[in-house]
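Apart from one protein chain that is not included, each protein chain of the complex appears where it belongs.
So, subunit A:
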Amino acid sequence: MMNRCLHLPRLLSRSSTRTIRYSNNYTNNYTKQYTKPHSKAYTNGTEGEWSPSKVNRLVASFKKIAASSGEPSISAAVLSPDLTSSSSPSELDKYTKCWRGKWGVNGIKGKGNIVLRPSTTEAVRRIVKFCNEENIKIVPQGGNTGLVGAGVPEGYDEVVLSTTRLNSEISLDESTSVITLSSGVILSDAITKCSELGYIYPVDIGSKGTCNVGGNISSNAGGIYYNRFGSIKENLVGLEVVTGKGDVLNMGGCEMRKNSAGMDLKQVFVGGEGAFGIVTKVMMRVWRKPKTREVAVLEAKGWSEVQSICERVEERMGGLVSALEVMDRGVLELVEEKIGAAGLGWVGGTGYYVLVETMGFDEERDRETVERFLEGIIEEGIVEDGVLAKGEEEVEAIWGVRESCGVAVNRAGGSWKYDVSLKLRDWEEVGKMVEDRVRGMGGKLVIWGHLGDRNVHLNVVREEKDGGEGNDITQTLEPWIYEEIVKRGGSVSAEHGIGQCKGDLMEGLIVGETGMEYLRGIKQIFDPNEILNGGRKKTFR
């Protein structure tokens, strides 16, 4: 019985840690092509492969740091290529490569020669101090599941600092409803811990089986519960950070959720992508776990029906709604083709599918509210068909499909992702404009995302990747699409961040010239030697 439901989220986490073997030979040809001009401050950012002797010397130093900060396992704390043998680089690949195969100098993989996995804040501090003295760039990284390459090394001369072994603390204080986590705790472990004690962690995203809670802070992740429980900024109670200077900054003295004592310094690190500091500890507000859960999927013929459903859900069920998601027929076809049909028993018509999830505390009353809502929209003629999950098994199957949309699209061959937020009325129009532009090139638009918080994943897919003159979808859509979205008051990156993907939009479209001046000023304060995330040149150019 238990095997009937395919656990798609597990497939998802497996794929985000997959390893692809590569040869080291063809990298130099690509380096020039993909390296854009950058400022003086970063001339060491991507050029100049370290000599084997330098790598050896650094590895020895890092091992010494690990030993002196009491690391229980030096070999786990310092990963480096064995320069004398032809051993496989696959262990390093997990940390140096982009799982999407998109970011990194040659577009296939990152380049860090050395990966550091400290298990204590003290070790992180010592590493950062050392790197300041030696002018070594650090790429802070969580579970390496990001979509924009913020944690993927760009140059040979960067070390990756992975938080994956910083996972000793995971404790929930029920008197304050606050959970304290070492930054390398895997998100699903935090979710499970909360669940065991009757709480819910406010962040839940598709990559939860691999991503780290600290990485969630640095990338300002969104996810399916944003709608109900709010953003990371709203739920963040405290942070411990090692700044680019190597200071341990503890911003978790106040354990209370309500706190207006002065400027909220920790918020600078939310979405900071490791440019100001490395998050080592996280304190988050957790919520009482609701007792009931209902999941319905509604078929919407067209976009205007999707809009109506969204409005009715908000108007009639309000705070009972925990997630409100949308998927179009195209993305579901991809899920069926690339992942498998399990759990897709509810797909019938064309158009869009809206997933509505409620969570409450009274089974009878909640069920009644949901049924009355469903009855209402059927009577109004907004919806003709759909399903209501009979039990948790169907709930899991439906969510499995929703969470595998991203992976299915990645397996389509070429995919162009635009993680944007837009007013409801603009989605269809922008989608049509995108379709018109890519149709001649064999591109197909697929849409899915968080209807409740107006965050849509607007993706173009086709079998081949970008290729040559007149056949380059990136060039066809960018920067037009970003300008179009900003013009409509939307966000060009609603939950994935900037990374190596959108740095060149910062000044022109996101914060403006003056804004960048201030951001550079903040960078100077926390990381005067520009050690952290040196590869992210575009952001601070």
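Criterion: a residue touches a chain if its C-beta (ideal position, glycine included) is under 8 Å from a C-beta of that chain, and two chains touch if they have at least 3 such contacts; residues count from 1.
Simple rule for what comes next: contacts and distances are computed from a predicted model.
In the listed set "Electron transfer flavoprotein subunit beta", "UDP-N-acetylglucosamine transferase subunit ALG13", "Dolichol-phosphate mannosyltransferase subunit 3" or "EKC/KEOPS complex subunit BUD32", the entry agreeing with the UniProt name of the missing subunit chain is "Electron transfer flavoprotein subunit beta". Here the missing chain is touched by one residue of A:396, A:453 or A:527, and it is A:396.
Of A:293, A:329 or A:411, it is A:293 that touches the chain left out of the display. By the touch criterion stated above, the residues of subunit A touching the omitted chain are 1-2, 4, 73, 75-76, 291-293, 296, 298, 345-346, 367, 371, 374-375, 378, 383-396.
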